[in-house]
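Sharing a structure with you now.
Only a single protein chain was left out; the remaining protein chains are all shown in position.
The block that comes next holds subunit A.
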Amino acid sequence: MADVAIPRAKPQMSEDSAWTQLKHNRNWLGFWFMVPAMAFLIFFLAYPLGLGIWLSFTDTRIGRVGHFIATENYEWLWDDSIFWLSVFNTLLYTFVASALKFAIGLYLALLLNENMPFKAMLRAMVLIPFIVPTVLSALAFWWIFDSQFSIISWSLKHLGLINQNINFLGDTTWARICVIFANIWRGVPFVAITLLAGLQTVSPSLYEAATLDGATRWQNFRYITYPLLTPIIAVVMTFSVLFTFTDFQLIWAMTRGGPVNATHLMATLSYQRAIIAGQLGEGAAISSAMIPFLLAAIMVSWFGLQRRKWQQGESND
């Protein structure tokens, strides 16, 4: 690094014109450096976020400017059974998928943390479902869960377990199970690999000491692994819950909300109402209704981070 030639700036100690200040004052410099990122985030994130909430109080449609109608959209949704069904579906989907993702992901992380041949290769392979675009793997699941040519039905029939094909995506209960399964399938690698990163920071001497004191494997996990992993679990699960709750593409590729709205999530319902039916105001109201849930998830994440800093003895920088 030492041989990098850096041209000398002209010494301008005492001169303090407005232009020099703009160039050298640290606050102004900081401002100039922030401009591109802030421009994107303000024009395409903060402004639309506010606009979305405003739209939810209007009767805007595609191609027609809306008028302020106060809370009429929300009152309308309050009496809409499909909306409540989508809320129920979203909560069920989020809760079941997140809980199983956590359980299987933690189990997989513990397995991958063991010493074994081809360990690195296995870890790399496990992450593939997370790399491949969700829609494309959802299409593969759509084909696997096909009503007539499903490979699962075929295998079960040949094993003699069932007599006729299961109508995976046509039956309400099966459809819910299938989309939840596909979501877990996609989410487990993320949870497993991030928790594995956390596991590797746990010092092995702790396990050795505990084992010498006669701790069982379960006690090792319960009293060493789990407490040390809690902060990272909090953060990973917040992300997982957040992305499961607002999931759109998996459902859209597999069922589009069907059969009989059994797999409609709030995100898919808002897309259907806003873009397909053209009721932008109503769709915006549905997506705005997701915000309180998201805020709850963000609070959890924030407290998780705080606790992590506290555990590491870091000051709040």
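In the analysis below, contacts are C-beta pairs under 8 Å (C-beta built on N, C-alpha and C of every residue); 3 or more make two chains touch, one makes a residue touch a chain; residues count from 1.
What we mean here is this: contacts and distances are computed from a predicted model.
Remark: of the listed names "Carbohydrate ABC transporter membrane protein 2 (CUT1 family)", "Xanthine dehydrogenase family protein subunit M", "(2Fe-2S)-binding protein" or "Carbon starvation protein", the one matching the undisplayed chain in UniProt is "Carbohydrate ABC transporter membrane protein 2 (CUT1 family)". In the complete complex, the hidden chain is touched by one of A:Ala99, A:Leu136 or A:Val260, namely A:Leu136.
The missing chain, though absent from the display, is touched by one residue of A:Phe40, A:Trp78 or A:Phe303; that residue is A:Phe40.
Panel shows subunit A; residues 1, 4, 6-9, 26-27, 29-31, 33-38, 40-41, 43-49, 51-52, 55, 60, 104, 107-108, 111-116, 118-129, 131-137, 139-141, 143-144, 146, 149, 151, 154, 185, 188-190, 193-194, 196-197, 200-204, 207-208, 211, 232, 235-236, 239, 242-243, 246-249, 252-253, 267, 270-271, 274-275, 280, 283-284, 287-288, 290-291, 294, 297-298, 301, 317 of it touch the chain omitted from the view.
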